[in-house]
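So the structure is just underneath, and the comments pick up after that.
For this view, one protein chain was removed and the others were kept in their places.
We call the chains A and B, going by the order they appear; numbering starts again at 1 in every chain.
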Amino acid sequence: MSASVTGGWDYVAGGYGATTVLLGGYVASLLRRRRVLARRLRVSGTPVPAAGEALPADGAGGDDR
Amino acid sequence: MTPSSRQRPGATSSRATRILGALTLAGLAVLAFLGLYVSPPDGLQGETVRLIYVHPASATMAYLGFGVCAVASIAFLWPRTRSYRWDRLAGASAEVGVAFCVVTIVSGSIWGRYSWGVWWTWDPRLTLTALLLAVFVGYLALRRTGGDPLGRAKRSAITALCCFVVVPVDHEATSWWVGLHQNDTLFRIGKSPLIHGWQLATMLLSFVVFTLLFAWMVLHRLAIESMESRLEDEGYVWAIAERRSESGPAPAGATASSASSGPLVAGPLPPVATSQRMVQEAPGSLLAPRPLPRERGEAGL
Partner (left out) sequence: MWRDALLVAGKDLRVEARSRVTTNQVAPYALIVLFVFGFAFDQDQYVLTHIGPGLFWVAVLLCTLLAVQRSFSLEAADGARDGLRLSGLDGGGIFLGKAAAIAAQLVALEAVLAFGIVVLFGAHLAHPLLLLTTCALATVGLAAAGTVYGVMSAGLRVRETLLPLLLLPVAAPIVLGATQAWLAAVGLVTGSGWRWLTLLGAFAAMYLTIGVLAFGTLLEEA
């Protein structure tokens, strides 16, 4: 195997590293936004909805407001 | 995802999302191990073939995000299934799709620098993927414009359908036009995959793990959307009730009365932990007062 065939670890590291940073950054932003909103909801005394919970303003199926 | 599976009152995560999160983390660890250590280097691409365990899976997740967004938009536009839950799902999955689209472009650019010698080339697949990212960034900007929630949701849903048209064109770009980007490796009609053994297994695992990650992200993004709209729609109701309960000692039986007649009418409100249980017990009566309509329209209407 020539050097060019076995090489490329730097690109692999770059690709995996960039993916980790980007997706990790997005997850961190999700968690941060969640924390901030949960605090604001607690301050106003509003219960925190669970993931996927229906909200009263949603309008059920068939509601054509 | 029943509310009763929640552990802490202030948290939006449920047992299901925590299990999903743990599975995703474990899967990512296994994927990194298989992709970086177990699977062999390629004869042509050398070690950079390992990027195939990241790049196609994130591209697929971008398509999946935009696809879920389009389906949810149709469900919102269809009068019989209209519910803001679809609107929130569309927004959440589009944002996650945009995140994966950025990952696709960045990892592809790094890979392209090695394979083609350039960071970027005006290949149809690359150009269309960039276009896809641009139209969905526009879609997210449109979602953030505020105004009347129903109008915003309808506008966004119609835009999502316009934007989604790019996805099939992008996916077929490698077959319709001759470019630098290679064709599909795995799913070739009537033919066996181009890779085998550990490489094939790792690549398939990458799709599974990225789907788990996608689901986890969308669930949490959805929770954020719900929190935002609850804060906008009902926050004031609860805040007023809270202030009222501070103004004087709660009379006996306050919990029962507020549970039956709603916070606006029944002065004192029990602490958050209790009120949360009440939402589960009697959501209709508690939240019966329609939330204030959000700022209707804008200047000039």
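The rule we apply is simple: contacts are C-beta pairs under 8 Å (C-beta built on N, C-alpha and C of every residue); 3 or more make two chains touch, one makes a residue touch a chain.
Fair warning: this is a prediction, and the values are worked out from it, not measured in the lab.
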Partners of the unshown chain among those that are drawn: B
Residue, one of B:I74, B:L150 or B:I240, that touches the chain absent here: B:L150
Touching residue (missing chain; options B:A16, B:L142, B:A201 or B:I240): B:L142
Residues in chain B touching the chain absent from view: 131, 134-135, 137-139, 141-142, 145-148, 150-152, 154-155, 158-159, 161-163, 165, 297-301
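In the analysis below, only the chains that are shown with their structure count from here on.
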Averaged-CA centre spacing for the pair chain B and chain A, given as whole angstrom: 7
Contacting residues of chain A [partner chain B, same complex]: 1, 4-9, 11-12, 14-16, 18-19, 22-23, 26-27, 30-31, 33-34, 37-38, 40-42, 44-65
Contact set on chain B toward chain A in their complex: 1, 3, 6, 9-14, 17, 32, 35-36, 41, 43-48, 50-51, 54-55, 58, 79-85, 96, 99-100, 102-103, 106-107, 110-111, 113-114, 149-150, 213, 217, 219-224, 226-231, 233-239, 241-242, 269, 272, 275-276, 279, 283, 287-288, 290-291
